[in-house]
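Working notes, structure below.
Only a single protein chain was left out; the remaining protein chains are all shown in position.
Chains here go by letter, A, B and C, matching the order in which they are written, and residues are numbered from 1 within each.
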Amino acid sequence: MSRIKVGIIGCGYWGPNLIRNFVEIPTSDVLAVADLREERLSHIKTCYPQVMVTEDYRDLFTLGLDAAVVATPPATHFSLARDCLRRGLHVLVEKPLTLNSRRAEELIELAEAQGLILMAGHTFEYNSAVRALKRIIDSGELGQIYYVDAVRVNLGLFQPDLNVLWDLAPHDISILLYILGHAPIAASAQGLACVFDGIHDIVYLNLVFPGDVLAHLHVSWLDPCKVRRITVVGSKKMVVYDDVEPLEKIKIYDKGVEAPPYTNTFGEFQCSYRYGDVVIPNIRFVEPLRLECQHFLECVANYTKPQSCGRVGLKVVKVLEMAERSLQNGGGQETIFFEDGYVHERVAA
Amino acid sequence: MSRIKVGIIGCGYWGPNLIRNFVEIPTSDVLAVADLREERLSHIKTCYPQVMVTEDYRDLFTLGLDAAVVATPPATHFSLARDCLRRGLHVLVEKPLTLNSRRAEELIELAEAQGLILMAGHTFEYNSAVRALKRIIDSGELGQIYYVDAVRVNLGLFQPDLNVLWDLAPHDISILLYILGHAPIAASAQGLACVFDGIHDIVYLNLVFPGDVLAHLHVSWLDPCKVRRITVVGSKKMVVYDDVEPLEKIKIYDKGVEAPPYTNTFGEFQCSYRYGDVVIPNIRFVEPLRLECQHFLECVANYTKPQSCGRVGLKVVKVLEMAERSLQNGGGQETIFFEDGYVHERVAA
Amino acid sequence: MSRIKVGIIGCGYWGPNLIRNFVEIPTSDVLAVADLREERLSHIKTCYPQVMVTEDYRDLFTLGLDAAVVATPPATHFSLARDCLRRGLHVLVEKPLTLNSRRAEELIELAEAQGLILMAGHTFEYNSAVRALKRIIDSGELGQIYYVDAVRVNLGLFQPDLNVLWDLAPHDISILLYILGHAPIAASAQGLACVFDGIHDIVYLNLVFPGDVLAHLHVSWLDPCKVRRITVVGSKKMVVYDDVEPLEKIKIYDKGVEAPPYTNTFGEFQCSYRYGDVVIPNIRFVEPLRLECQHFLECVANYTKPQSCGRVGLKVVKVLEMAERSLQNGGGQETIFFEDGYVHERVAA
Partner (left out) sequence: MSRIKVGIIGCGYWGPNLIRNFVEIPTSDVLAVADLREERLSHIKTCYPQVMVTEDYRDLFTLGLDAAVVATPPATHFSLARDCLRRGLHVLVEKPLTLNSRRAEELIELAEAQGLILMAGHTFEYNSAVRALKRIIDSGELGQIYYVDAVRVNLGLFQPDLNVLWDLAPHDISILLYILGHAPIAASAQGLACVFDGIHDIVYLNLVFPGDVLAHLHVSWLDPCKVRRITVVGSKKMVVYDDVEPLEKIKIYDKGVEAPPYTNTFGEFQCSYRYGDVVIPNIRFVEPLRLECQHFLECVANYTKPQSCGRVGLKVVKVLEMAERSLQNGGGQETIFFEDGYVHERVAA
């Protein structure tokens, strides 16, 4: 097969990683890169002289591309992705897919109508450690899942058009949907806008999943330490996924508590604790973005639905909207009903 | 001055530490220890043959004691402390002071009417690292305090008559009141009762303090890792107090973000970040319980009000009640009005 | 059986821990404590009013004791232990047994002639993590043992009559003898006396064990960080024992390298690496000193040979002497021939 011809829109913070990967993967050719900033284009030209660069993304439509990658600020995702789809290009859009679920639906419909691949750049779904975490949960080894605690904090870069919820929580929400296999049915969020009026920089978010599984997210741009940790607590075992650890990213704790079947009196109140070994499984690490890009190219080549397809991207946006509503109403619980009539639905449906 | 004669009620998990401290401090004499369990008394007798032991705490009232220490399960604090006060003894009660604020008030009134010292065993108020944290905050070095994040989780011992909120959160609430100098004015809490029906074993608690300072507490008996960490984020610097660290308990991060005074356009949107040194102050560590016991003895000897007096103990109980109400009503925000007519009051008032 | 009557000589840094343990163990009675410093005795009297205290250790010989514990500065171990043995007491001596192997032999002979128990206080032999480490090695799980790396450093307390080799290395040497089951046959040591002329405060020690197993020890009183770590590298797996870790003291790494059976050319030079899981076995921790004291009491009661008997204590002293000779001769290798005619001998022989 001939190489898939790719154009990339946006080469700020994340774009260069996408460019590097599509350049290095032998099944794709990066033909062009667009960005509004001349100095960014000049940097790209230095690194990849073979790539055409332009300040006008519409120049990409004249090159006979197969696919476009949108890695611009989130507020521009919708219109850029729409234009690319209209021009008949398969599209990979950075997370969050859009800032509005109606528009995400519009992209999905457009892609389906045109027979094009639409994929959301949920990098963590392609992370070896997250995949190992999903395998562990699916195996039943943890028993019944009680709750998930996720922390993603550091001294972060503020963005003018986005609060910390929309900036950082898409990672954790996409991970939760992926590992739990369900979308949440309710959310409540509280936070603070410390530095800029109206732009939340700290958010605590509770999500309720089917089966009374609780997930609690803590996202912050105002923390002195970089923490990226997800704890999954089950009735039999517990797992910690610490993305900051260079090697020991997943730790499985054979720890648990069991209530006795019944207790007649307070005097008989006893639980049995289990303190067993800790296992750190060996995980062969591949750059997640490499796997994501390869997956996108395979979906384009074979015309198959991506794991993080447009509908999964839409679900993440809907959860963000629900959380944002709660944040705006002072922390009251909000619920969600997915349009297909079910309270929740399988993530990959 | 002659030694203060002390009796201790309860020698389960924590009681032996109190006994050891009062035995080792030269200004006190431990005359007797009471507990319902014969094997606990026998253990105490082995370690301290000079101490009288009894299964009936009322035997302590015949020994001419000056003071009593109540280290029994929380549900019994009120009636035991009341009996001791009625018998004219100064009383140190383990945290939480009571399980009900009405009863805490009753104890305070009783102590005041009798001219007796009533102190709550808020050990962390006597912890060198917490005191260093308070000094740092009070110095203004951190700038305006934005928020406090507190995590106190591990695989914990379940108790039949108490949920994790009443078991673990008293520590963090007493620390918050101490370091911020104020009581919170609103609370909302969410949690789960995973192992035993009706006994919450995971709770997330938001507290709003005067001046829009937010504190978020995460307490859990169901976490594979032991974490005891408090992060205080200010406009100028940030501090992490990690009680699990053997030596480097306090880290001061010279990190911050500043918004520009005004921004005309999005293009001008810029914040200034500061990434400076981290300082780990040397803290001379003394066993907090030793300092607490010494403080109690000094208050008894000099007839002065303890730092963690009955009224501070009462405030902690009121905050717990407010949090419990929110937990029971599904996470809705609850507020508090202190009886002296102020929305909030100085902690030590 | 009636309780074993114990007297303790020396209550400085370590002595109080011995006193506490013998007081708390139900099968022993601490009758008396001797120390030259009145303020130490006064402290002991405060904590244990039932114990007789004296500045003259010979007073202990009038009390009908069964056993004595010597926890004084090492230079006095020999004469105090000898006096106790001569008076017919079983003796537990803190490490190192003596500062001179001739004198250690004299103690052994005296004990054997009198039919008395002589035990060296090698606490780490009674440490649950060290015992787990020995079980792992003995199981063969690690394959052939290649080498052991031991680090024991911190900002340490200088002693006037002892260098860091004699102060800290006894711990590691006793651990090595215990886990490897052999004494070393050669040693070379280099170090520095930075703060006090003639008192080494940093020593690097190489020990060669039978079968070409190398052990390298790094002991220092001049390091900013407290490190207590032993790495055992085998042909199949590797283990790290980190005594500073509160819970995860032992980590078993399923890592290894294998050379191919033969290689014809450089081009064929290939090894196979194995990167497997890491396992942190759950170890039920009991205070090592408690187990050591209980073991001593059992040996006295049943008249059995202690695990860390006088002869094991002697071997540690002989290794220290060999290392000291190398240190004094500038790092040249020294060897040892044990008196029973073998180059090396089983540790517990």
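The definition used in the following text is that contacts are C-beta pairs under 8 Å (C-beta built on N, C-alpha and C of every residue); 3 or more make two chains touch, one makes a residue touch a chain.
This structure is a prediction, so every number in the text was calculated from the model and none was measured.
Q: What are the shown chains that the omitted chain is in contact with?
A: Visible chains that the missing one touches: A, B, C.
Q: Would you mind spotting which of A:2, A:50, A:139 or A:302 touches the chain that isn't drawn?
A: If we include the chain that is not displayed, A:50 is the one touching it.
Q: Of C:8, C:30 or C:240, which sits in contact with the chain we cannot see?
A: C:240
Q: For a quick check of understanding: of C:216, C:290, C:305 or C:325, which residue touches the chain that isn't displayed?
A: Considering all chains, including the one not shown, the answer is C:216.
Q: To test your reading of the contact rule: which positions on subunit B touch the chain that is missing from view?
A: The missing chain touches subunit B at positions 248, 254, 275-282.
Q: So that we can see where the missing chain sits, which residues of subunit C does it touch?
A: 146-147, 149, 155, 158, 160-161, 188, 190-192, 194-196, 202, 204, 206, 212, 214, 216, 218, 220-225, 231, 233, 235, 238-240, 251, 253, 255, 257-259, 266, 269, 271, 273, 275, 278, 330-333
Q: Footprint of the hidden chain on subunit A, which residues?
A: Residues touching the hidden chain, for subunit A, are 23-24, 26, 43, 46-50, 226, 244, 246-247.
Here is the rule we use: only the chains that are shown with their structure count from here on.
Q: Interface overlap for subunit A and subunit C, more than half of numbers shared or less than half: same or different?
A: same
Q: When you average C-alpha coordinates per chain, which one falls nearest the overall C-alpha average? Tell me, please.
A: B
Q: At what distance in angstrom does the C-alpha mean of subunit B lie from that of subunit A?
A: 39
Q: Could you put a whole-Å number on the gap between the CA centroids of subunit A and subunit C?
A: About 53 Å separates the centre of subunit A from that of subunit C.
Q: Which subunit B residues sit where two or more other chains touch them?
A: In subunit B, no residue touches two or more other chains.
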